[in-house]
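A protein chain is absent from this complex, but the other protein chains hold their places.
Letters A and B name the chains as they come in the text, with residue numbers starting at 1 for each one.
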Amino acid sequence: MRYLPLTPADRQAMLEKIGVTSIDALFTDVPEAARLHGPVDLPPHQTELQVERALSKMAAENIAASSVPFFVGAGAYKHHVPATVDHLIQRSEFLTSYTPYQPEISQGTLQTLFEFQTQVALMTGMDVANASMYDGSTACGEAVLMAARVTKRKKAVLAGSLHPHYAATTRTTAKYLDIDIVSSKPDLDGLSGIADLIDDETACVVIQTPDVFGRLHDLTEIAEKAHQHGALVISVFTEAVSLGLVKSPGDMGADIAVGEGQGIGVGLNFGGPYVGLFACKNDRNFIRNMPGRLAGETVDADGRRGYVLTLSTREQHIRREKATSNICTNSGLCALAFTIHMTLLGEKGLTTLAQLNHETACDLADRLSGIAGVDLLTDSFFNEFALRLPKPAAGVLDQLVEKGVLGGIAASRLYPGELDDVLIVAATETNTDDDLAAFETALREVLS
Amino acid sequence: MSVKFTKDHEWVKVDGDEATVGITAYAADQLGDVVFVELPDVGKSFEPGDEMAVVESVKAASEVYAPVSGEVVAVNDVLEGEPQKVNESADGDGWFVKLKLSDKSQLDGLMDEAAYKAHIS
Partner (left out) sequence: MSMNTQGRPTRMEHDLDPGAYEDTLSGSRGLEQAEPLLFERGSLDVTGVDLPTPRGGKNRLGGMKREGPIGLPGLAEPEAMRHYVRLSRKNYAIDLGLYPLGSCTMKHNPRLNEKMARLPGFADIHPLQPEQTVQGAYKLIEELARWLMVLTGTPAVAMSPKAGAHGELCGMMAIRAALDARGETGRRRVLVPESAHGTNPATAVQCGFITDEIPADATGRVDMEAFKAKLGDDVAGIMLTNPNTCGLFERDIREIADLIHEAGGYFYCDGANFNAIMGRVRPGDLGIDAMHINLHKTFSTPHGGGGPGSGPTVFSEALAPYAPLPFVVQTEDGALLRMAENESDIDGDDIQPFGRLTAFHGQMGMFTRALTYMMSHGSDGLKQASGDAVLNANYILARLKDVMTPAFEGTCMHEALFDDRFLKDTGVTTLDFAKAMIDEGYHPMTMYFPLVVHGAMLIEPTETESKSGLDRFCDVLCGLTDAAKAGDADRFKAAPVHAPMRRLDETRAARSPVLRWLPSEDDSKN
């Protein structure tokens, strides 16, 4: 077995040193009735080649995004990731190290986390960011818990156009903590209704922009109202690339900004691993209530600058039942991928990338809304928009698959029983003019 | 003015019906470099054993319990910016809270200095 270095002779010698006759003799604390004597009912070991064949066969049953005109978004986006990123994250020293508990031999991870925190803080227009959460949805749930701790209040208001899976994750996260979660209706036109839900009991109001339908929102007014009531504003994004072109959460008065970093450096991966971004204002009470790890700057015994994990008394390994969160393992390597991609892009590249995304989406929106019976529902958007179709969107998508186009997501998949005729479509820099034309042609045919 | 101690390594200095509370030098030393102190709001009332404050070092966080009942009349704001005062002067400038005592007889249940010294040795 290729992963096991011990030889039979080694095992024998080691057993002798230990003073037992067999490996089984080391398991005598296991109740006899629970010890398995034969192998479990699973296939025996296989060669690399055999495993590769089996996995490749499963992979071949899927349609890879790059192989077709591809327009699926709603929380995960297809972007090009430079080859350098994947090479660097596969460096042994990044890939096969643990959480940087020994700073003297973990400066690589710690410095990159410090860079990551800074990049996230800059992009979101916030003051500080943590070293990552599992993904955007869990970051959103944790942000609501943090707001409840900071304000000592127990009510959270969610916008109806917050990604329904984020809303569900947040409800579940808060479910057993007596936090009352209220949502406005899924609203294709804007944020109407949400301001009325904010009152003096409200810990936070959670708004996604661009929202699940792709619409951009200005949070400024809502933030004013929320702050008048002593509530915090949590700004959510599922597409980090948008921050290259649109106003940042900080610019609009958000107190906490959370989102999905997958679009930068990480890739689609069928939903995970992704990287949750979590940033907030520089307020002592906020920082002490943040979930997750934080890298901070300090000096070593020779006075040289270095980095450590800090403010750990918030965390489970020290604070146990009083911790701000139970998170331990986070999304380290995805955070690294994000940081490397971001470093390659720089502000210049990010701005251009965001511009390209927006232009491609504008082109696509023009093409598709030119088809008879198709209406564009989102008048302001970044790289994703919603269309009203003359037929149920789910069926249309299936027919598009037949024509080799993955044409978005039916809103009814996210809001079961509602919005049957709404299709959510994303376009990115990876879509060529040919892709747009293929989508337009296919949709025309399906609808005719 | 008398000084009393709790088995949880806090000292209580009584002056009339006001008591100043801090942690002992021994406790501060066990904790290591103090990096943060969380103090209660003035006006809050506590019963003996209630969690009144939190004191943190890099790798440990400890609750400070109310040694006796009382209402907080003052807290040591200096500790917010200079938590090291707890290490430098645990029984002086590093005090935590001043309580207005509601039941002075509770003090009788606490240790005197000799008893505390025996407790930690």
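The criterion applied here is as follows: a contact is a pair of C-beta atoms (placed from the backbone, for glycine too) under 8 Å apart; a residue touches a chain by one contact, two chains touch by 3 or more.
What you see is a predicted model; the values in this text were computed from it and never measured.
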| item | value |
| --- | --- |
| Selected residue (touches chain absent from view) among A:Y166, A:F278, A:F338 or A:F439 | A:Y166 |
| Residue among A:L294, A:L419 or A:L436 touching the omitted chain | A:L294 |
| Interface with the undisplayed chain - residues on subunit B | 8-10, 23, 27, 30-33, 35-36, 55-60, 62-65, 83-84 |
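FYI, only the chains that are shown with their structure count from here on.
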| item | value |
| --- | --- |
| Touching residues (chain side subunit B, partner subunit A) in the complex | 35-36, 56-61 |
| In the complex, subunit A residues that touch subunit B | 288, 312-313, 318-319, 322 |
